[in-house]
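Rest of the complex left out; these chains stay put.
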Amino acid sequence: MTRPLILHPDRLFPADKVSRDIARKLYESVKDLPIISPHGHTDPSWFAENKPFGNPANLLIRPDHYVFRMLYSQGIPLESLGIRTQDGSEVEQDPRKIWQLLADNYHLFRGTPSRTWLDTVFHDVFELDVQLSSETADLYYERIDSYLRQPEFLPRALFERFNIEVIATTESPLDDLRHHQKILDSGWKGRVITAFRPDPVLDPDFEGFTDNLAQLAEITGEDTSTWPGYLAALRNRREFFKQMGATSTDHGHPTATTANLSAAEAEALFRRVCEGVSAGNCSAEDAELFRGQMLTEMARMSIEDGLVMQIHPGSFRNHNKVVFERFGRDKGCDIPSQTDYVHALQPLLEAVGNEPELSIILFTLDETSYSRELAPLAGHYPALKLGPSWWFHDSPEGMRRFREQVTETAGFYNTVGFNDDTRAFLSIPARHDVARRMDCVWLAQLVSDHRLQEDEAFELATDLAYNLAKKAYKL
Amino acid sequence: MTRPLILHPDRLFPADKVSRDIARKLYESVKDLPIISPHGHTDPSWFAENKPFGNPANLLIRPDHYVFRMLYSQGIPLESLGIRTQDGSEVEQDPRKIWQLLADNYHLFRGTPSRTWLDTVFHDVFELDVQLSSETADLYYERIDSYLRQPEFLPRALFERFNIEVIATTESPLDDLRHHQKILDSGWKGRVITAFRPDPVLDPDFEGFTDNLAQLAEITGEDTSTWPGYLAALRNRREFFKQMGATSTDHGHPTATTANLSAAEAEALFRRVCEGVSAGNCSAEDAELFRGQMLTEMARMSIEDGLVMQIHPGSFRNHNKVVFERFGRDKGCDIPSQTDYVHALQPLLEAVGNEPELSIILFTLDETSYSRELAPLAGHYPALKLGPSWWFHDSPEGMRRFREQVTETAGFYNTVGFNDDTRAFLSIPARHDVARRMDCVWLAQLVSDHRLQEDEAFELATDLAYNLAKKAYKL
């Protein structure tokens, strides 16, 4: 059976006419605002080289762990989806076969945000008007494949069509940012900036930590085997990233642990960690403490250089070791875990939390912390703001819970607008559209409850869709 | 004052007309589907012997801890409700007096699912049309008492009237399944199967663990004092249960801890546990580790014999020691506690989580794990599925929270339909009716939000009410 593909103009709006009408009007006022994308994982080479995207499977399945994790959960081998193995052993190469697997199993995505994002891309970008299914798989494949060869579907053309005002990618301190340089040199007006993600040189558990420090020394000319040299090297790279356009740093840690050691303690810890990692016997406690200390060091550097600091804790990375060993990182095997913020952040906040010039944006994968910890913390500390609902919670219900649990204690102005946090470039407008709709739904509810006046809601709708992100990330 | 007892046809449906109309239509399509009851605690002797149920108090109050725990919480002694004491000391024997206590305090159940289930039984089974109250207590007593003596109210007749396609009971490996055998021998067509619940022989803290192992040895002819003999005895009983119709196992553990020890470690642990329990000094750590190891062993056996595995962790059993000592187990004193899944299940999942042929159905009493842990785990591991909202959360609001927090990450097809999990046989249709209504409400919301098309919702409504349970439990 072939179903029509309809993107209803009222999608995600409440069924009740009163609040739906308010939501519609609010949404109308923000839907065409430019996109601010301050945190994400698009590949800067796309915009530097401006080559056509690959075939439908390479574009929409292979890089999107939201998509293939669901298929995998129902027993479809990752090999059959063309996911590359670490040892190079054979996987499916035929993109049509891979595409057919998605089409045959598209019902699995009912009720998920992936379905919304994909349908929006299919409809708005590829002008498809029937639903993806076994029967329509070929139609889809050919349509997408042929469109991707046209100049209007090159990365820069899409960037412009999507009305992106600025997008941030995320790079390691060891990256030479050549793609960003190429974009700057090209004269193209699209604003693609980087963000400083120092996990590879801050986290003793990161693959290749010792080599990474050596490489950091080489790049910066600093002696990263000493604590002062290591800090100087980090300052050096932050400065380079800033010159290349970065306005923020990003820190993905297993927990929110922070520390505030004396200089002597920190130096001793650094030595212990470097020796331990080299010798293969760095203790879990030292690694955790070092990550925690480095968050505080990064916050101090942010006070100096003005880079906004993002902390993304709470993911148990590579939970499925079997998949990790065969396919590597980022294969949908990262699972959220319970995260304490109140005790964990105390050392950092005692050190720098009262600095109004500092801006730390906190994310969580543990929704229980919204009303219990994050909103009370952000509703008090001048340095703290709350990032939007993230990753597994970057969805209509997740966004609703975020606003319902955060607003009453932290208000709107301790939040920072939306992050799409995606490597799925084509879905960026769809993701921002969902966020704008859900924020308008929340505002419409406050208006229809008479908790907020309508003209205030219009102001807020624009703030949430555009101004807050621009201000919080200094864009 | 006497209030009418009305079961409104639109009960639990949203007030908004648009979504209510969709919910109604969806519900209409599933309300008469046969009941699949894959997990519960009805007594197989009812169907084997087919004798009349007892008086109203014996049928509806004494066995239902949902009912008497609420009365007890308001200061009504369990003795006055006829709950039997361990030492045989006297309790109320007059079923009319016990019934009157429920009637006098029926207002306590306002807003609870017990009220819905009881009202539905009163109305649909006993054709009562006034609400239970002090004034109507006698009317109720006499009506129920007289109906129970009629042949249409015998267990098998009700089973057929309730349109139950299959029901699973739960038995210990030490049970000889004589009632199930009698049902099979009787030629009656009702399908009543067992489920394998090995806690008495897997959990060192279970009352009589040592004796239970001895009994297991006797039944199976295996030497349960050795690790290989113990495992062989378990395999033997699983096979027997399977021959008697079982399609699943069930494991009620205090936590979700699992382990994956080497054979030598497991064997040593088994010896330590057996000796410790005999000597009365088995450590809590060993007991916990052994339960955890046995979950992994059970999962491995499930791969061999195809029995679906259910894990129900997180209940602090017999929290009220005063009540436990006087009245024994299952007296409403079990309290949920915080439950970690991400770390706890990792050893088991590393061992068997990628087996698409294995099916592990997980339940939780800790709703915070829905969006943070369970949906992400089930949305990735092929072997994992999520059981429905359970026990304290087996209620309209609990079901709503389950769908809202699980669907976006795990979808619908990593869930397994509804379980009534009850020993209150008469309430089974009422419980399935609530679940079907609430699932239709959720689907109606997705349709009215334009997240799902209406014909997809019809497919899903049938899947959630019937197909998923049948498929997940191989029924």
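Order of writing sets the chain letters: A and B. Residues in each chain are counted from 1.
Everything below uses one rule, namely that a contact is a pair of C-beta atoms (placed from the backbone, for glycine too) under 8 Å apart; a residue touches a chain by one contact, two chains touch by 3 or more.
Predicted, not measured: the structure shown is a model, and the values here were computed from it.
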| item | value |
| --- | --- |
| Homomeric assembly size (copies in this file), of which only 2 appear in place | 3 |
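As a working rule, only the chains that are shown with their structure count from here on.
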| item | value |
| --- | --- |
| Inter-chain centre distance, chain A versus chain B - centres from mean C-alpha coordinates, in Å | 40 |
| Sites on chain A touched by chain B in the complex | 3, 6-8, 10-16, 69-70, 72-75, 107-113, 115-116, 131, 316, 319-323, 332-333, 335-338, 365-368, 392-393, 395-398 |
| Complex contacts: residues of chain B adjacent to chain A | 14, 16, 18-19, 340, 342-343, 346, 349-350, 353-354, 356, 368, 371-373, 375-382, 384, 404-405, 407-414, 445-446, 448-453, 455-456, 459-460 |
